[in-house]
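For this view, one protein chain was removed and the others were kept in their places.
On to chain A.
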Amino acid sequence: MADDVAQSRGARVMNTYLVFIRVMPQLALLFIAFYGFARAWNWNLDATGACVLVFVLWGGAELGDLVRGALVSIPAIQYESAYMLGLTPWQTFTRVILPQALRRLLPGSVNLSTRIVKTTSLAVLLGVVEVIKVGQQIIDAHRFDYPQGTLWVYGVIFLMYFIVCWPLSLAARALERRWAD
C-alpha cells in the first residue's frame, strides 16, 4: 500500500512540498514569500498576504503530516476486522478508523495550533502591524510620560497570546479525558 502511494505522481509532489516547507525556518519562508515572489515573478504580495500564504502552507503541511501519522498508526487488524465483518471501505473509514485517528491526532494538533499562534509574531519582521508592532508603537508614543510602560505593554501582549492558547490546551485536555482509552 505504501508503495502505491509513493509511486503516484500527486503523492510525489505533495511529498516534495512537505519536505520543503518543513525544513525551512518560518522566517525564511516569510522572506521568500514577501521579497522572493516579488523579485522572481513580479508578484507583489503585501506583507499580510505573504504571512497568510506562509502560515496556510506551513500549517497545512504540518497538520497533514500529523494526520498521516495518526492514520498509519492504526493497526492493520482494525481494517481487517472491519473487512471480515463486511463493512464497506467508507464505513470502515468513518466508523472505525477516523474516530481512532482523531483521538490520536488531538495532542499533536493542539500543540501545532499554539505553535502557529506564537509564530505569527514573526510577522512583525515583514512590517505587518500586529500586536507586537502596535505594542511598540504604544511604547514609543508614551516613552516619556510612562517610562515603566514597556513592561506593562509586553505583559498585556503576553496575556493576549495566553488567552488565545490556554483555552486550546484546556479543551484538548478535556477531550482527551473524555476520549480516554
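The rule is simple: a contact is a pair of C-beta atoms (placed from the backbone, for glycine too) under 8 Å apart; a residue touches a chain by one contact, two chains touch by 3 or more; residues count from 1.
Rule of thumb we're sticking to: contacts and distances are computed from a predicted model.
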Choices "HTH-type transcriptional regulator YugG", "NADH-quinone oxidoreductase subunit 9", "Aldehyde dehydrogenase" or "ABC transporter, ATP-binding protein" - which one is the UniProt name of the chain not shown: "ABC transporter, ATP-binding protein"
Among A:Asn15, A:Asn44 or A:Ser81, residue touching the chain not depicted: A:Ser81
On chain A, residues whose C-beta touches the chain left out of the figure: 1, 75, 77-78, 80-81, 83-88, 91, 95-96, 99-100, 103, 179, 181
